[in-house]
Structure formats: C-alpha cells, structure tokens
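Structure below; questions to follow.
The complex appears here minus one protein chain, its other protein chains still in place.
Here the chain labels run A, B and C in written order, and each chain numbers its own residues starting at 1.
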Amino acid sequence: MVVVLKPDTKEEQIENLKVWLSSMGISTHISRGVNHTIVGLVGDTSVVDMDLVRALDIVENVQRIQEPFKNANRKFHNADQVVDIAGVKIGGGNFQIIAGPCSVESEAQVCEIAERVKAAGAGLLRGGAFKPRTSPYAFQGLKGDGLKLLVEAKQLTGLPIVSEIMNAVHIPMFEESVDLVQVGARNMQNFELLKEVGKMSKPILLKRGLANTIDELLMSAEYIMASGNENVILCERGIRTFETRTRNTLDLSAVPVLKKLTHLPIVVDPSHAMGYAHLVKPMAMAATVAGADGLMIEVHNNPAKALCDGPQSLTPDQFDDVAKQVFQLRPFACKYDY
Amino acid sequence: MVVVLKPDTKEEQIENLKVWLSSMGISTHISRGVNHTIVGLVGDTSVVDMDLVRALDIVENVQRIQEPFKNANRKFHNADQVVDIAGVKIGGGNFQIIAGPCSVESEAQVCEIAERVKAAGAGLLRGGAFKPRTSPYAFQGLKGDGLKLLVEAKQLTGLPIVSEIMNAVHIPMFEESVDLVQVGARNMQNFELLKEVGKMSKPILLKRGLANTIDELLMSAEYIMASGNENVILCERGIRTFETRTRNTLDLSAVPVLKKLTHLPIVVDPSHAMGYAHLVKPMAMAATVAGADGLMIEVHNNPAKALCDGPQSLTPDQFDDVAKQVFQLRPFACKYDY
Amino acid sequence: MVVVLKPDTKEEQIENLKVWLSSMGISTHISRGVNHTIVGLVGDTSVVDMDLVRALDIVENVQRIQEPFKNANRKFHNADQVVDIAGVKIGGGNFQIIAGPCSVESEAQVCEIAERVKAAGAGLLRGGAFKPRTSPYAFQGLKGDGLKLLVEAKQLTGLPIVSEIMNAVHIPMFEESVDLVQVGARNMQNFELLKEVGKMSKPILLKRGLANTIDELLMSAEYIMASGNENVILCERGIRTFETRTRNTLDLSAVPVLKKLTHLPIVVDPSHAMGYAHLVKPMAMAATVAGADGLMIEVHNNPAKALCDGPQSLTPDQFDDVAKQVFQLRPFACKYDY
Partner (left out) sequence: MVVVLKPDTKEEQIENLKVWLSSMGISTHISRGVNHTIVGLVGDTSVVDMDLVRALDIVENVQRIQEPFKNANRKFHNADQVVDIAGVKIGGGNFQIIAGPCSVESEAQVCEIAERVKAAGAGLLRGGAFKPRTSPYAFQGLKGDGLKLLVEAKQLTGLPIVSEIMNAVHIPMFEESVDLVQVGARNMQNFELLKEVGKMSKPILLKRGLANTIDELLMSAEYIMASGNENVILCERGIRTFETRTRNTLDLSAVPVLKKLTHLPIVVDPSHAMGYAHLVKPMAMAATVAGADGLMIEVHNNPAKALCDGPQSLTPDQFDDVAKQVFQLRPFACKYDY
C-alpha cells in the first residue's frame, strides 16, 4: 500500500501514523518528494482498512499495490485450481455445463430434465430447493423434499447435484445430499454464511452479487478459503446497471479479469443474467470462447403448461442446441497462460 | 397487474394463461383492443412473479398496478407508524438522532461518547459489536463483549442502544441487550435472517442495500412484518454508483418517495454514505429538512491518536455542531400529508 | 401505449386526456376494469412523451407497446441492412474488422499499421484525427492533417477509412475524405450533430453512449435515419458501471438484443470498453460468436518507444493473433433469424 501525504503534514503526524501502522504489524518506508511525502507500507497490508487510511486528515490519497486476498490469489497459487465434484472436474482445462430447473417441482420434472441434460452433455444437475424470493408471499421452494428429489435424479443419472444454501442451519442436510453447494448472489456478502460453508467438506459455487466488484467477489472467496475450504468456484451472473432490456448486464469481461487474478475456476450463468431464454444461447457461446470453465443454464420441461416455457429457462430441445454449439466452440476457447 | 399480450396470441394460449393464474387464486379481466389484448389480474397479485409473466412467449409487456407489499404499504395503514424503542419514539412527528462509534472498542470509549452524544441531544446510542468486514482478516468486532459495553453505556446514560445483527444464532443475545436491532445493507436480502428477526420482540432498523431499489427495501421490510414484527424503521445509507468522490451516493429522494409509499419511519445515515467526515454535516442538514424521521451518525473520540479523527466519524465537538444545526432546522422540515 | 388510470379518476379528466391525445393525432380505446380504467392509445405514439404522460395526476402507470423508433425498427424492415462502405460490406452476413491507431500521428505510423492490419485481414482502417479529450490541455489530434494521412494510407492499401467527427462544420472535409463517419459515445445524444450527419452521403458508425440504454441508441439512429441517411452501423463500446477492473463494462448482450430490435448492423469495440490490451482478445472472440457484424480494434506500432505499447492498443503481432482467432470462430457465430 502506498500512502501519499498532504504537503503540510507535520513530522509528529507522520510519527503517529508510523506508530499506528506498526501496531498492526506494518512497517513503513518513507520517501520525501518535491511536494509530497510518500509512505510505503511493508508487511501484510490485508489487515489495513484502506477506506480508513484514505479518510485520515493528513492523507491526500492511498492505493493498494498488493491485492488483499491471498488464498484466492494466483500470485501465490500459479496452477489453475481443479475442483473435483463427486468425480466431475471443473477448472484447469476441465469444462462443464451445469444444467437443470430453476426450482425443483416434482420427481417427474427433475428426473426427466436430468436425463435430457445428461444426454446433451451436461456434467452436473442444478435445481433450487431453497429459493431466495424478493416477496415473502412467493413460493419458497420444496426445501428438504426438493433436495431428496435431486438425490433421486442423481441416482438415476449419475450427475452430481448443485443447489443453493441460504441458511447455515441447513449445512448438515447439504453435506449429506448436495455435491456442489451454491451461495447465491444475495448472500455473497453474508459473511457469517461464508465462514460456515468454509468449514464444509463439499466444494462451493460462489455467485457474484448484483452490485459487487470483482475484488469483493474474491474477498468473499477468501472468507471461504480462510475457513479451510479451498474448493471454490466463482460464478459471474450479471450485475445491476441502468439497462432494462436485459434483467442484468452480464459482465463477461469478468472471465479474463479473474483468470489473471485468481487460480479458481470461473463459471458463467447466462440464464439469470439475461432473464429471457432467447438471449441465453449467444451469451453461453460467448462465455465459452471467452474461456469460462463452465456454464450454468436453466432448463425447464413443461409439456402440460406450455405457458411456462417462456421465461429465462430453455426447453430441453433448446438446451440440446445450446450444448451442441458450446461443445463445438470449446476447442477454440481463449487460453490463458498466467 | 396488467398484462399486454402480443398481437398474434391465440385463444387457446389466453385460456392457458387464465387457468395458470387461476391456480394462484387470481381471476382475470380480458379487454380486446384494436391491436392488443390486455389482461387485468384481479386478486392478491403479490404472489405472482412479474419477471416470470413478462418472459412468457405470448406477453408483450406487463406492469404492476398494486404494489406487492401490504404490511408496509401506506395505502392500508394511513397513519404514520410510531416505533417505540425502550421509550424513545421515532416516526409520526418524533425525530431522533442515533449516534455513537462505528465499533465498540472499550468501556471508556463507548461511555465517553455516549455521554457526549446524549448531552448534544442524541436519543439513541449506536455501536458495532459484530462487524461485517469485506476481509476475513480485518477486525470483526468485540462481539458479545461489545454488547456488554453498550449495555453499560446505556445504564450510565439511559440511551437505548442500537447494534447490528449478522447471524440468527445471536438473536437471544440481542433480545436481551439491544433495544433496536439493525439489519445491515449487506444482509438486506438475507431473507432467512429477515424471517428470524421478524419473530423478535424488539424493533428492527433495516438498512437499504447498496444496489437495492426502494421497492426491494419495502419487500424486505415486508418479510420482517409478515413474520409478525410491525416495528420496522427503514434506513437510507447510500447506493452504489459510478461516482468516486463519495463512498456511495446518498439517495435523499428516498425520503419523500418512501413517505408516500409507506407509513414506516425513515432514518438517513450520512456517515456511511459519504465516507468523509466533512460531508456529514451538510447531508445531515439536508436529510432533516427533506423530512427524515431520524439520522444515524458516527461519532468517535480519540484524544490519544489524533490520527483516527479523519475518517467518516465526527469528533464529539463536530457532532455538537451538527446536532445543533439539525435541531435548529427540524421545525422547518418538509411535512407530508398522505 | 397503454395508460392505466388511478381508481378515482373522473369522467371529465378522462375526457380531457382524450382531447389532449387527440390533438397529437392519437385516438383512444377505453377499457373499464374492476379497479382501474385502461386507456389504449392508437396511432403514431412515437410523438407522445411517455414521461409526461406517466407524471399526470390521474395516471397510475404507463407502458409502451410499440417501440418509438420506426426507421431503425426490424418490424418494418425485416431483412438485415447491408451497409456498403466504399465497396466493403457490413451486415447481412458480411463481417469486418475495423482496425487502426487510436490517434493518427504520422505518415509512417498510419501507413505501417494500415499495411499490417490489411495483411491480417482487416477490412477497414480506423484512425482518430479529431480527438474528444476530457482535458482541454490534452492533445486534440492532428485534425485535417490527420485525415490527409488517413487518405494516404487508403491509397496505399485500398482500405476504406473510418474517423470520428465532432463538429458539423467539418462535414465537407469528412464527405471528401472519410468513408465511414463515426459519431462518438459522448456525442450520441448531440442531436444537432445527428441531424447533420443524417444529411451526409457517407454511412455513419454510431457509438453507444456510456450511460445510454439500447433504446436510446436506437432513437439516436432514428435521428440520423429520419434525416435521410439509412446507412447506420451501431457500435457497442462499454457502459459505465461501478466495476473498476475494466475501464467500462462491455455489454455484449446488446448484440442479441439489438439483432431482435433492429435490422442495422452491430459492431463491437472491445479496445475502448476494456482499456487494457490483454482483455481485448477474449472479448473480441466472444463478440464474434455472439453474432456481431464486425469488430473495432485499436492497433499501435511503436518500435522506438516500447513504452507506449502497453495500453488498450494491440501491437500488430498481437492483432495478427486476434484476427486469426476471430476469423477461425466466425463460421461458428450465432445466427439470428428474425
């Protein structure tokens, strides 16, 4: 961290600053320029609150040189992390499509979709059992029963299962049945939940929050990893902007940016980002060639109520087409050599 | 809710839509215009997922007419809600300043600040015991010990205390010691936590998330109220934008917008929104005349390390000045008559 | 346009509304529902200011059904627009890379780059002669002399040239020398300039503004087309968000969204959006498979000052690699059938 002091800073104030930083285990390197004095911080500056330093009376400006994340930092872990999910690998050249319904509704539904997405090449089955809903009056998912249906679909197809956890009290249930535990966008900075899933034996899929920076995503991964769980997969799922033609704005550049900063695998979820089925295919294709380690795509079957095929979920037939395109593009995907 | 169908929608599809809506208890009123058929939804449309309907193949567009919040809706609760916090009232013409340190550090610190802010006219004492920190390596607060120090300060000064809860497992501890339980911006859509604090006997201070709309804030209040706790105070504390001269952008217009939509009291926190002490006073003054029911202001004492007076916290002397200005302006505040 | 009136609207007010709309040539279709009266607007609603209607006292809500753009609307122009730029075609299956330096600096520079990008497969040469700069003290481009150097490079290579216009007084100069006239992001809503370039004989490349929606981009295209110039190419170049790891956030979903709304070709500029050379390649690849009709990429040669190769511009060798990848992917690009 480099701190630029204001021109009129007194020696006594600089001394105070050094003492305060020293109390956090940080030593300092002072450089006096023509107009400004610059203080270089040496040591583990991840403990230093940058906003606090920036707001000091004597500080003109401050900037980090070292990233405040360590476990998630490629600088200290050069090789790509390969995450093993019940035998299915993501990262380090291993690419997977995670597919399945938004919400688990019935055995027939989840099993039929599981078989269809497996046949199309998906490597993991997703399905929501506990659903974060903006309204307390909306359907909140089948909960424990939903997880049981997912397990049945897994037994049928062999596909490992992915589902979202919203409450640490459900951890034993998830440990037992879920292969890849998802932390949703709204809980990306639920630090208490991050600490707890960091103690799980299962890998974690961490989704980027709607208004969170890439650095904040990495700091949340750091929470999980600092609790002992190194198997974290990051997921870009769109950020909130002023544009209203899509539900969110998919920040695909997060893929190459993250590839440089971290060794963790990166998955892209075009379904939630877009909010409309017809936009999923081009964004899935784009994410693939941008070098994502996987995709997360919603698939829905609904022979009875044809009405509900409309939204962000693809039909199994549409998914077949997307998967075909994606696997065709995969050999041409951008490769990173960091 | 009004649903506009595409020009080429078939009768059979309209029938399917009616059946599907009917399964949710919603009846429909069909109106055939020159080009478009319009479906009016009658009943409790708060159960209908608007995004789902909008994405249906046959739907051109959809718009809500009724707000999806009920308990928090002024239409059904015309009179301002007055929240009683251990005898101190907020709302319905009652205005309070909530002041205190960002983090509780020591008995001396919190007690000295408590006495100073009380003398200046603050009605409640705030202090962080459990701290949400972006980095897992940063100081996470004194936790239970911090709450004990707040209780001591309360005994000394009589000021009810406000502190942030981050985990439902701490609810018994908060029930015992805290008078107004804060749910922070990062947990505004931690629906599991909202449901649990909705069962508490203490009032809740709900902060707006950094990227959450005013409607989402009201839906989160609705979660708390639907669980049985009607004593919710809303707090505007800045939203995330592209501007970097302030930590966040304080959306002061949230005050008049919320006054029309809800009967719940609205408090403004200029300290967190701005991130710099010198911007707190003008924004505190502006929030007061805009008709806020209260302010939340960080105050820090630090005679020994003069260094730390810089950040977003005011010194007690600076707070004296802000409080004086605010109380002077209070009689001229904008009044709402909804 | 569908206008939902408030429950207590009086007949007289509805009558006033009808008269006012009628004065704009709009007839109305009234539908009385259980709670709300709905007014359907029939006619050319593109003349109606939606914000004005929404803010009327008697209006609960309003929504457009017809898009307010006509010339730019695919509904009225089903076939893809093919824009011919001095013999080089973009759109309707024709894909081009536009490459060249950010600023034209010298004959040697622009000619060397022109030859290199041509060899790599670029179809057009870009180069800034008039530069929009945030600071009045920064280099503002070689202006007319820059255009002359571009013309020389064109004579040498045969590549048509693309350059940004900032002032309508330069139109004669651009008519004479430039093949594709660029309107930059900062001028996307400089309506006076749009009207004037709409009278030019040359095709226009219209860049999306940093904080402009896709609909606003189309309305600006509409300005140009309404003045008589149908040859408009749209360009996505990143929007402003809170993320700071990239200069802007490239909204790649604008490609499929625009493909549905308009028949105009869409080009993507990853160089300006990203701000860092190492992010250009993955985003160029992603844009290609997402179905963009072209790319706009900055290329810089600088044998003498190796220092300046760093920024958003690629070296000719890096561009060779990007172009190779892009052309390899082009056959697999997403196809749209609207």
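Note that in this section contacts are C-beta pairs under 8 Å (C-beta built on N, C-alpha and C of every residue); 3 or more make two chains touch, one makes a residue touch a chain.
These figures come from a predicted structure and were not determined experimentally.
Undergrad: Which of the displayed chains are touched by the chain that has been omitted?
TA: A, B, C
Undergrad: Among C:Leu125, C:Val197, C:Leu210 or C:Leu250, exactly one should touch the missing chain; which is it?
TA: Missing-chain contact among the listed residues: C:Leu210.
Undergrad: Which of A:Ser22, A:Asn61 or A:Gln155 sits in contact with the chain that's absent?
TA: A:Asn61
Undergrad: Can you tell me which of C:Ala99, C:Met219 or C:Val326 touches the chain that was removed from the display?
TA: Final answer for the missing-chain contact: C:Met219.
Undergrad: Which residues does subunit B use to touch the chain missing from this display?
TA: Interface with the chain not displayed, on the subunit B side: 211, 213-215, 239, 241-246, 249-253, 255-257, 260, 273-274, 278-279, 281-283, 285-291, 325, 328-329, 332, 334.
Undergrad: Identify the residues of subunit C touching the omitted chain, counting contacts across the whole complex.
TA: 13, 16-17, 19-20, 44, 46-47, 49, 51-52, 54-59, 68, 132-138, 166-169, 186-187, 189-193, 195, 209-211, 216, 219, 222-223, 226-227, 240, 247, 275-277, 305-312
Undergrad: List the subunit A residues touching the unshown chain?
TA: 2, 4, 29, 31, 33-36, 38, 40, 42, 60-61, 63-65, 240-242
Quick note on the criterion: only the chains that are shown with their structure count from here on.
Undergrad: Could you name the chain whose CA centroid falls nearest to the centroid of all protein CA atoms?
TA: Closest chain centre to the overall C-alpha centroid: A.
Undergrad: Between subunit C and subunit A, is it the same set of residue numbers doing the touching on each side, over half shared, or a different set?
TA: Same; most numbers are used by both subunit A and subunit C.
Undergrad: Indicate the whole-number Å distance between the mean C-alpha point of subunit B and the mean C-alpha point of subunit C.
TA: Here subunit B and subunit C have centroids separated by 39 Å.
Undergrad: Using mean C-alpha positions as chain centres, tell me how far subunit A is from subunit C in Å, no decimals.
TA: Taking the average C-alpha coordinate of subunit A and of subunit C, the gap between them is 31 Å.
Undergrad: Send over the residues of subunit A in touch with two or more other chains.
TA: Each of 211 in subunit A touches at least two other chains.
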